[in-house]
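Quick one: the structure is below, and I'll ask about it shortly.
A protein chain is absent from this complex, but the other protein chains hold their places.
Now for chain A:
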Amino acid sequence: MNRFDYIRPGTVAEAVSAAAVPGSAYLAAGTNLLDLMKIGVARPERLVDLNYLPGLDAIEALPDGGVRIGARVRNADLAQDPGFRRRFPAVAEALLSGASGQLRNMATVGGNLLQRTRCPYFQDTASACNRRAPGSGCDARGGENRLHAVLGWSEACIATHPSDFCVPLVALGAVVEIAGPAGPREVPLADFHLLPGATPERESVLAPGELVTALRLPAEAAGFAAHARYVKLRERTSYAFAVVSAAAALRIEDGRIAAARLALGGVAAKPWRAEAAEAALVGAAPDAAAFQQAAEIALAEARPSGDNAFKIELARRIARRALRLAAAGTPERLPALPASPFAPLSGGLHG
């Protein structure tokens, strides 16, 4: 690990001005950054530690019915907040399906948005990686890439974003609140992460020194609470990143879908909202044919980036599954194995 300066700001303004110095990185829980520093992937010259900032740690109900979540709220605290999980059950389900209990007790909301890809070539400093070392190439192409992107990838980078949490958030129209040297601003989460294009090293819209201070979910998002699920396919039952995942939320009125939200995880460099599929669902009956069609639309543009064509079909299936589970209704209690296909399904698989 390189030597670095360590700064402990007392206010958001101090933090922003300290981190505006090139080579700075914000330290929140450190569950991702410290790992990357230990393996030499991240070598910040200065760490700006947010753990002693006052504030940014509240879950606030907003007057308009929405919710603001401070960037320093821990994943476990948010998932276990009774009001939050009642109103945004798919978000809680996603949170509890991520990482491990120990990590969730530390990891923060803001840090989750900014976690780095798990692409092994990104994590291996001896490999070429345009995301880590711009212009060096991409060893994932032609390498081990069965879990890489099938949507939105480029010749420069085929990595995926690993977050579970972001998948229902992007489906539900979350907004990111940002403080920065040029003042505060806000960005829809759907626009927050960047697809790789020719500049995969630019992972989000954050400018140097900018700090995520909060996330907001609009009041409208709570309108899906009765029919909202997150489903995650993974190669072991806990502590594994998604092969593919999906968040689905429906508003069903008079036996028809009045509004639909669908997003996919593990398929692209950002949480992938499938707006065309959502549009196709509106007005349809919540049945297998509609879900199949939505899944087809959601993956219409997908193409393998390597040895991963199977993920396209899996993504269709997980989208279908999430829609079907959402239509069946949010369970009274979160399943014991959140987001797992092995969690009990009301009515069974073929119900």
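As a convention for this text, a contact is a pair of C-beta atoms (placed from the backbone, for glycine too) under 8 Å apart; a residue touches a chain by one contact, two chains touch by 3 or more; residues count from 1.
Note that in this section contacts and distances are computed from a predicted model.
A chain of this complex does not appear here, and its UniProt-recorded name among "Xanthine dehydrogenase family protein molybdopterin-binding subunit", "Indolepyruvate ferredoxin oxidoreductase subunit IorB", "Peptidoglycan-associated lipoprotein" or "Ferrous iron transport protein B" is "Xanthine dehydrogenase family protein molybdopterin-binding subunit". Remark: the omitted chain is touched by one listed residue; of A:102, A:136 or A:237 this is A:237. Contact with the undisplayed chain is limited, among A:92, A:318 or A:334, to A:318. In the complete complex, the residue from A:13, A:39, A:182 or A:285 that touches the missing chain is A:39. Residues of chain A that touch the chain left out of the display are 1-3, 38-40, 118, 120-121, 124, 126-127, 139, 142-144, 146, 233-241, 243, 310, 313-314, 317-318, 320-321, 337, 340-342, 344-345, 348-351.
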